[in-house]
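Here the complex is missing one protein chain, while the rest keep their positions.
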Amino acid sequence: MRAVMYKGKEAMVVEDVPKPTIQDPLDAIVRVTTTAICGSDLHLWHGRVPLPPGFSFTVGHEFVGVVEEVGDKVIDFKPGDRIVVAFNTSCGRCFYCKRRMPSQCERGQIFGFGQLNGTQAEHVRVPLVDTSCERIPDDLTDEQAIFVGDIFSTGFFGAENGEIKPGDSVAVVGCGPVGIFAQMSARLFGAAQVIALDMVPERLELAEQAGSIPVDVSKTNAQAEVRRRTAGRGADVVIEAVGNFKALESAFSYVRKGGVISVVGVYVEPEFPLPIGRFWGQNLTLKAGVCNTKNYMAQLIPLIQQRKVDLTKIVSHTLPLEQAPQGYRHFAEHTNRTTKVLLKP
Amino acid sequence: MRAVMYKGKEAMVVEDVPKPTIQDPLDAIVRVTTTAICGSDLHLWHGRVPLPPGFSFTVGHEFVGVVEEVGDKVIDFKPGDRIVVAFNTSCGRCFYCKRRMPSQCERGQIFGFGQLNGTQAEHVRVPLVDTSCERIPDDLTDEQAIFVGDIFSTGFFGAENGEIKPGDSVAVVGCGPVGIFAQMSARLFGAAQVIALDMVPERLELAEQAGSIPVDVSKTNAQAEVRRRTAGRGADVVIEAVGNFKALESAFSYVRKGGVISVVGVYVEPEFPLPIGRFWGQNLTLKAGVCNTKNYMAQLIPLIQQRKVDLTKIVSHTLPLEQAPQGYRHFAEHTNRTTKVLLKP
Amino acid sequence: MRAVMYKGKEAMVVEDVPKPTIQDPLDAIVRVTTTAICGSDLHLWHGRVPLPPGFSFTVGHEFVGVVEEVGDKVIDFKPGDRIVVAFNTSCGRCFYCKRRMPSQCERGQIFGFGQLNGTQAEHVRVPLVDTSCERIPDDLTDEQAIFVGDIFSTGFFGAENGEIKPGDSVAVVGCGPVGIFAQMSARLFGAAQVIALDMVPERLELAEQAGSIPVDVSKTNAQAEVRRRTAGRGADVVIEAVGNFKALESAFSYVRKGGVISVVGVYVEPEFPLPIGRFWGQNLTLKAGVCNTKNYMAQLIPLIQQRKVDLTKIVSHTLPLEQAPQGYRHFAEHTNRTTKVLLKP
Partner (left out) sequence: MRAVMYKGKEAMVVEDVPKPTIQDPLDAIVRVTTTAICGSDLHLWHGRVPLPPGFSFTVGHEFVGVVEEVGDKVIDFKPGDRIVVAFNTSCGRCFYCKRRMPSQCERGQIFGFGQLNGTQAEHVRVPLVDTSCERIPDDLTDEQAIFVGDIFSTGFFGAENGEIKPGDSVAVVGCGPVGIFAQMSARLFGAAQVIALDMVPERLELAEQAGSIPVDVSKTNAQAEVRRRTAGRGADVVIEAVGNFKALESAFSYVRKGGVISVVGVYVEPEFPLPIGRFWGQNLTLKAGVCNTKNYMAQLIPLIQQRKVDLTKIVSHTLPLEQAPQGYRHFAEHTNRTTKVLLKP
């Protein structure tokens, strides 16, 4: 089958690879109908993930598809089922899963980073299928359903971690796909205003379309702007959806006393210089983490069905799988007004 | 000064009464700029509140106004301040206020039911002013601000008590002013769908404008309709915003197993036949109560300022105080397409 | 094998019945090492459960045992595993299980009430074994472990539903096994005082040993006593652990304004006359339900291991299975100082 392979920095190549097969009685083999390029795939593209030279593997972790085959112990799914799958599998029965932290599952794996096969492919093996995915309702297209498996859940997780209450002012650092979905999610928790910070024009346009107040950090004193809109105090909640130190530092400049900083940006660096004196003196809270996607999928699907969120607005390009390399380049370089790329195997 | 007086069943009369004066060092005297007729005032109109014959008093409890005079121990307010006042005063320091239950305040009183003076008048005495009201921001009109003092808070309280989570299906029994605001509030907690139940056409129209799914209970099998829209299970949360046994019984028919029934309708009857076998067997929760308005006013004002809710849509008539009797009759009898009446003293 | 059979009112008989066999790939067959007579079994004994004449079945739902055989799709358990099982099975994947309400599981069943085989037997078939039980740590005896499968979980569930906060005053109606465990659980949530209401001397003694304040309702004006100990207000939280109307009425007499009544007593009656006027006017909350045992088992086991609760104190008698009939009679009639009976098959 055809699949997108990581071959090194800025090298994603579509190649022939063997079709996956059942390896464990809880596995399913799924025919991918739609997959996507995620911001976290760009960490590979940019060479930020430390990997041995020559190490090559199939990539991708966002997808929907149709079950083709299941292992002997699978209970809930059968060939023909149309499913959306969490980017990280989970067992549903370990210490962490019982406490609703599937992202820390003792048996969980992430698709497409060298360990488990990637989903930018014609077929994918899905371990722990019973506890890692949801059936897609008939009234939802692939495009509507795909994002609950990763970036919509992640944006929502960021908003939920922020403990947003109706009436709150929320600042979201970053208007990439996760940032936009965090903004939509902040609205679901009743935010009175969502201030969206970025510097890429087409991303700020998406933020505005989503009902946020766009602030171009390259043209404005963003800290002053956040304070101006919050009676001088700062935002009640800040969601950091970028994943670098500059973004995290700015989050501290936007938050008010007693506020929460919720981080969903990906961090691989060792140590961030936390302003601990202020952190303690102003009663701040910092939460970060990998989305517990499995917790949210069934909860979020009705919001899509009832048109309370329109997730497809962020999709700028839908390409055949063979054009994945071009999709990667445009998404990574913010060219061709690329905000989100879907791939069709 | 002129004031609306309760004179008995279906008898509300505008008369001259003495202007109130400071009686306690925590009092303020407020010039009323806008007041309203509330659904709970209609309990008086309909003669449902047991009162001694010949007992007469000023009525009304929803209002905004301007402070004219304050007592010696008032800290936060001064003549000229424009304020919105909770329908029930509270002290901020008793056992209940400390636990954020101002509706059960040991020193609290309700305006306009015979104990404390009513607000459908040119002036009103406001006890415990420091802990019973909020300043109105300059960018809000009287019409935008008035409802946080009673019916918007009450609708929001109903939604909050319902413990609505994003993605939930919510049924609201009743599309009167409180019901409509409960529906708007359910959206603020992320409801995927709000099913609005009533039989008055103009109320159902308001519900639809507010984004709810209107269901005319006089023309539809409402229980079947709720179940059809919730995969056969019933609503996750039901808010009862009417206040009679038929409404409360219907709430039990709409709720799913493990669901919450949140009652904001006013009850004076002694005993409701609770289906205790089902209540226990299906793990239901019942909450009811008088709104803790003071808790919500500061929280809700930003949502009005940021246009996340448009409260003024429910107002069908704004009348001079002298026309209060006509306002009462139309509101009570659902005539003249009357959904909410404001009064200008 | 030998098993306790329901034969009608006050007729529990030990008889030979066929040993159960695997019927579904998610089943296990478990050899029972310890089982117990539960207060809810007494509903059968007393003839309160409407059943067709001549209908006979194995009874019992509290037990621990050792896995002997598992079905083809069982993942987590294997022969030899020592387990404690919830009194109600659950699938872990339906709408209700996903929302952490296994007591409402779409595939769940209760042991020993005529539908699913009872556990007062030498062997028992356990459906959905992967999602209905927990492994017993080696440092716990059967006697220490058995109650997390039903009555300790249920007492804890009652306390959790009560939303007890540190410093609260809690009244518990009933000092039967569930009542005693509700009292211990109230302490785990930080109750400043737990007032225990009953009239059976040996039960009140157990309450006192558990750190509660015993109140004999047959000798004291219990409402006055609760108020005297709560500054005249009533208890912040009342847990009703009896299951009859007199008990539930008394709960309303003990609760303060704004308080919570949490019901874990079993109700089969149709309609309780709820004091709705007071319920609304005093902002009360009523919760009732069947324990979501599966949620609590892994959480509660460490409290037993660390000796934070001593559950075995309630056990007054441990009998061979053959003597179950005597155990039933003494437990039902409060004779022989019987507070809890374990049975050894």
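Points to keep in mind about this one:
A, B and C label the chains in the order they appear, each numbered from 1.
Everything below uses one rule, namely that contacts are C-beta pairs under 8 Å (C-beta built on N, C-alpha and C of every residue); 3 or more make two chains touch, one makes a residue touch a chain.
Every value quoted in this text rests on a predicted model; they were computed, and no experiment measured them.
Of C:Met1, C:Ile22, C:Leu188 or C:Val315, it is C:Leu188 that touches the chain left out of the display. Within the set A:Ile239, A:Val263 or A:Ile314, the residue that contacts the chain not displayed is A:Val263.
Taking the complete complex into account, B:Asp76 is the one of B:Glu10, B:Asp76 or B:Glu208 that touches the chain left out. Within the whole complex, the absent chain has one touching residue among A:Leu286, A:Ile304 or A:Leu321, and that is A:Leu286.
Touching the omitted chain from chain A are residues 95-96, 99, 101, 103-104, 231, 233, 248, 257-258, 263, 265-277, 279-290, 292. On the side of chain B, the interface with the absent chain consists of residues 26, 72-73, 75-76, 92-93, 95, 98, 130-131, 298, using the contact rule stated above. Of the residues in chain C, those that touch the hidden partner chain are 156, 165-167, 169, 185, 188-190, 192-193, 299-303, 305-306, 308.
By definition in this document, only the chains that are shown with their structure count from here on.
Note on chain placement: the centre of chain B and the centre of chain C lie 41 Å apart, centres being C-alpha means.
Counting partner chains per residue, chain B shows two or more touched chains at no residue at all.
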